[in-house]
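Below is one structure, written out as structure tokens, with a few remarks after it.
Missing here: one protein chain of the complex. Every other protein chain is in place.
Each chain carries a letter (A, B and C) given by its place in the written order, and its residues are counted from 1.
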Amino acid sequence: MSEPIRDVAHVSAVEIFTPVLEESVAFFVQVLALEEVYRRGDSVYLHTWDDYESFTVKLTGRSDAGIGRTWLRARSPEALARRVTAIEAAGLGHGWNSDEPGYGDVYEFADPDGHPYGIYWETQRYQPSDAMRPALKNQASKFPGRGANIRRLDHVNYLAADVPAAEAFLAGIIGARASEQIVNDDGTKQGVWYTVSDKSYDLVYTRDWTGAPGRLHHIAFATDTREDILRAADVCLEAGVHIETGPHKHAIQQTFFLYIWEPGGNRIELCNAGARLLLAPDHQMITWTQAERAKGQAWGLKTIESFHTHGTPLV
Amino acid sequence: MSEPIRDVAHVSAVEIFTPVLEESVAFFVQVLALEEVYRRGDSVYLHTWDDYESFTVKLTGRSDAGIGRTWLRARSPEALARRVTAIEAAGLGHGWNSDEPGYGDVYEFADPDGHPYGIYWETQRYQPSDAMRPALKNQASKFPGRGANIRRLDHVNYLAADVPAAEAFLAGIIGARASEQIVNDDGTKQGVWYTVSDKSYDLVYTRDWTGAPGRLHHIAFATDTREDILRAADVCLEAGVHIETGPHKHAIQQTFFLYIWEPGGNRIELCNAGARLLLAPDHQMITWTQAERAKGQAWGLKTIESFHTHGTPLV
Amino acid sequence: MSEPIRDVAHVSAVEIFTPVLEESVAFFVQVLALEEVYRRGDSVYLHTWDDYESFTVKLTGRSDAGIGRTWLRARSPEALARRVTAIEAAGLGHGWNSDEPGYGDVYEFADPDGHPYGIYWETQRYQPSDAMRPALKNQASKFPGRGANIRRLDHVNYLAADVPAAEAFLAGIIGARASEQIVNDDGTKQGVWYTVSDKSYDLVYTRDWTGAPGRLHHIAFATDTREDILRAADVCLEAGVHIETGPHKHAIQQTFFLYIWEPGGNRIELCNAGARLLLAPDHQMITWTQAERAKGQAWGLKTIESFHTHGTPLV
Partner (left out) sequence: MSEPIRDVAHVSAVEIFTPVLEESVAFFVQVLALEEVYRRGDSVYLHTWDDYESFTVKLTGRSDAGIGRTWLRARSPEALARRVTAIEAAGLGHGWNSDEPGYGDVYEFADPDGHPYGIYWETQRYQPSDAMRPALKNQASKFPGRGANIRRLDHVNYLAADVPAAEAFLAGIIGARASEQIVNDDGTKQGVWYTVSDKSYDLVYTRDWTGAPGRLHHIAFATDTREDILRAADVCLEAGVHIETGPHKHAIQQTFFLYIWEPGGNRIELCNAGARLLLAPDHQMITWTQAERAKGQAWGLKTIESFHTHGTPLV
């Protein structure tokens, strides 16, 4: 056995497409408590209060909702070089781009399903304005005390036509570790959870029931506590935000969750893992069967139908 | 700059000495909710419900309270070999031992202050009995629903006569990353926080006011929520456990904490970090000054006097 | 307008029938954290930690599950005399009984649907044994630190063939205040929530779909926090207790809830109202329509089918 790859430090930021840009911005700022940090063209950059980098979400106006690029930070310049070599060898590379505010040179590529990614080393740290300066110096930005108070980006759950291809990409190219999976009775993989960190998952691929490429199931943000998620449910109720399902606890990964739809139609998860980590370097992937999935979530909630029918872009 | 070392996966377990073994066992089982897994000689092995390995705490009867060995799991056999080479080169090695239940071969060594450590790759996974089998297969053991319900070992805070020596050991030999520190006005280091994982700290060294070697400030266990810590305070109150300080929130590391003394006299912290992680691979160490420390904890609680006078063993 | 009646201080205790007495006792003690206080014949008396009286639940072995007597404490001897006069005038009285341990003379009666009640003034205060003595003198019993840690009885939700008759009983005989109600599109009352205290409800009647008399929808116990209810869900999952629905928040009364079935088949709610009270002495009853009910619970959870089909005894 060769040593495991540990070249990606974390998932840094994600681009979301929305047909109603200003409504989506208002949702992210007022309800989720991100800060608008800068605008460029049709894109608005937003920052979560615990992100040491300059932005967490790039919202881009576009005719259809969906997911744009996901950015990964390499652990070192050498790690970046190794990943670029692997990506190019796999024929997934698109080349270097130095045009994204907040990062230095970014190597752009795509997963086998066509979701755009970028990987980089050089980054711009978040610099709080006077108004956003935190009371404690070991925190990026002032605690907002507003809406859902989301802390940081947690994970991305993509839809993919070919889950095994996604899995080969995650394990072999990204160097992510397998965490949990759903395997259908016919042996097909329904979904896979992988991690690049000590969190129990960072990147998730679920089988796309439409077969369309490059779609999104949801993007998830971590709150500090489960109570924050209960409060977020009240905040969403008052703000007229569509609550799809939850709050409840997943059996898979045991995440406490709330699923809502941002105004553009993209599904957003607010999640809390408690003190859960995946520390074992030789973790054995947990497999869930169809029968186990049929039991519903951890405390018995049946999985809502739209969970299997709604993705973005709509097809 | 050479690439950072990432050879230690996590802090696995710790040995605690107690002059009142059975009282300490009762405290760990009834109040903290660990499970007694096996006994050998004067030692009782205890397991926290989220630990994938066979034990988390080894309680050993001895005339004086204090800390015994700390075990670290290497990320791979190669990582173990690299660390052993580094330890031996530093003249800190004591040799291999295969006598510890729960582990394969352990390489034993000590930090410059004399605290015993062990590092290993081969381990025995926790196997729940029927009574301890969890409802969800992605959990090591049944959720206890008892007392403080602590989830896992979080960190160890040692006392050391020479903090800079400890720091050289952490950075150079263990390959831990610097997280936060207290630097006194005279330039001496009062305390340093280091991490081997994506948690913001795992190993802490604080200057020993007595100058005695090998002492312990505290061992910390993670609860799943802050509410668990508030509940633990009630549980400790009812059980007659000495509550030293808290619940409150540290300014350093922003940990929500409760400090209690187990019956043997060792200080135990129950801690919760919320969703806080240290994801930046190039994190810049946060420095706290004496003046900042004088402000007290995050919400203004003054640091209790015994925090500066109580360590184990007593000297 | 005459002055409102304020003669009932609170709902004190309730009798539950179970075909599996010892299993039900184990559930109440291990999962809900009540204390067994005494046994008499086929009945086991149980106490919640915040109840100033000697028992909270009387569990009685019987062939069918269901609800026995509900006890109400009068505010004063004069208040008791007034209520007895009103009950007798309504032809609902059964006479005095001095045979119940824990109370002095109890006047027994029934609501129009046949649910047995008792009202009394003289009571026996809970006297903790040494093992159950609390650390703080303003608390009845030691905080258990076990399972769901339920604090006290909260309310009873009866099924009744004739809801308007129940309502006349609540308002005119008991002297309870109207809080909230569901009125169907055809003008029939689906359910009514009434209070005798400053809590927003204590006694609830829901239309029995079977038309059978004297049945129970559920008995509810208050936990101290919402977090206790989330923890209770984990505890029930591990203990194999049937979780019917929740945790979630009701739109009606805004109660945070979890519904489970005790081993005998009776539905138990764990509930938390936050800091909600009904302080207005001239509160105007809130009316919910069928259309509003169809929206589901506060955060959108659809009402589970068994909620409309399961009551005890089964008919």
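The criterion applied here is as follows: a contact is a pair of C-beta atoms (placed from the backbone, for glycine too) under 8 Å apart; a residue touches a chain by one contact, two chains touch by 3 or more.
For clarity, every value in this text was computed on a predicted model and none was experimentally measured.
When the omitted chain is restored, the residue from B:Lys58, B:Lys189, B:Arg226 or B:His250 that touches it is B:Arg226. For the chain left out of this panel, the touching residue among C:Gln30, C:Asn97, C:Ser197 or C:Ser306 is C:Ser197.
When you scan A:Arg82, A:Arg146, A:His242 or A:Arg293 for touch with the missing chain, the hit is A:Arg146. Interface note for the absent chain: among C:His47, C:Arg62, C:Arg75 or C:Arg146, the touching residue is C:Arg75. For chain A, the list of residues touching the undisplayed chain reads 31, 134-136, 142-143, 145-147, 149, 225, 227, 231, 234-235, 237-240. Although one chain is not drawn, its touching partners on chain C can still be listed: residues 1, 3-4, 6, 9-10, 50, 52, 73-76, 78-79, 136-139, 151-152, 154, 180, 197-199, 222-227, 251-254, 272-277, 279-281, 283, 286, 288, 298. The missing chain lies against chain B, touching residues 226-227, 230, 233-234, 236-237, 243-249, 256, 258, 298-301.
One rule holds for everything that comes next: only the chains that are shown with their structure count from here on.
Here the spacing of chain A and chain B, counted between their Cα centres, is 31 Å.
One inter-chain figure worth recording: chain B and chain C are separated by 46 Å, centre to centre, where each centre is the mean of the chain's CA atoms. Across the assembly, chain A contributes 226-227, 298 as residues in contact with two or more other chains.
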